[in-house]
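What you see is the complex with one protein chain gone and the rest in place.
After this line comes chain A, so read on.
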């Protein structure tokens, strides 16, 4: 990689990214407002009573009495000043609502990400090394099972086994508020609560990485430079790590880049099954309640993260494979 070309590359990409994110904001705005109903209707529906004055009060308060283009302009102006607006439904700033939920989501998706990458690459490498043996068969079958099973079902089964039957791990929530724990005790409590949802969320990606690693390693293993390395007398372990695995990692990185982009989005299913107070649920509930501000805020944050991770992935390619250049 020529370092001199890096600043120009970064500048161009950042400018492009800003345009992309703004386009996403505008598209989201119109998409969300195209859905029938508005937050006032939903609130009336949930309260079991309404009259004209009530509906008018709510709509005025939510700013829904303004023309749509005015609403968009107000929102865009806010976003450009990094102000994500206010949720009238929840009577709280959107940035604050998202910031409250972000740590929980990052913890869950981050842990799942690590489980998936570490477990998946290790399983894939093992399978590739022992290709055709029983170990390979077991890993392939298990990976396929993880890949094909719906997440919520895996989650429920894990809860039934580990928290209902064995009573080893808590089945819902992020901590036990009844403990009133702080410091290390709280961290331990959260870790205990994290195991089941992180494993549930990680299993699918673990399967993907395992299959991906195995396939590409087998492909690379047949290539001439590997034969050369072996002919030179390089020990088998080093051939595997330095020659095969490193070259097989590119597709894994591509996929990890995509997954990393989704980290902030959280997982609605896993967060719902495990009552994990993350951002996926925030977005889903906002969608159902037509809480426009929160929904657009979550979309904005996630689109920014996706764009950033795409950029990081491109840079990482160049790092892993010197033949790839930034341009």
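Convention: a residue touches a chain if its C-beta (ideal position, glycine included) is under 8 Å from a C-beta of that chain, and two chains touch if they have at least 3 such contacts; residues count from 1.
Note that in this section contacts and distances are computed from a predicted model.
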Candidate names "ABC transporter substrate-binding protein", "NADH-quinone oxidoreductase subunit H", "Universal stress protein" or "M48 family metallopeptidase"; UniProt protein name, chain not shown: "ABC transporter substrate-binding protein"
Selected residue (touches chain absent from view) among A:8, A:37 or A:235: A:37
Residue among A:273, A:298 or A:316 that touches the chain left out of view: A:273
Which residue of A:27, A:160 or A:312 touches the chain not shown here: A:160
On chain A, residues whose C-beta touches the chain left out of the figure: 35-39, 41-55, 57, 61, 88-92, 97, 100-101, 104, 156, 159-160, 163-164, 167, 170-175, 177-178, 272-275, 277-278, 281-282, 285, 287-290
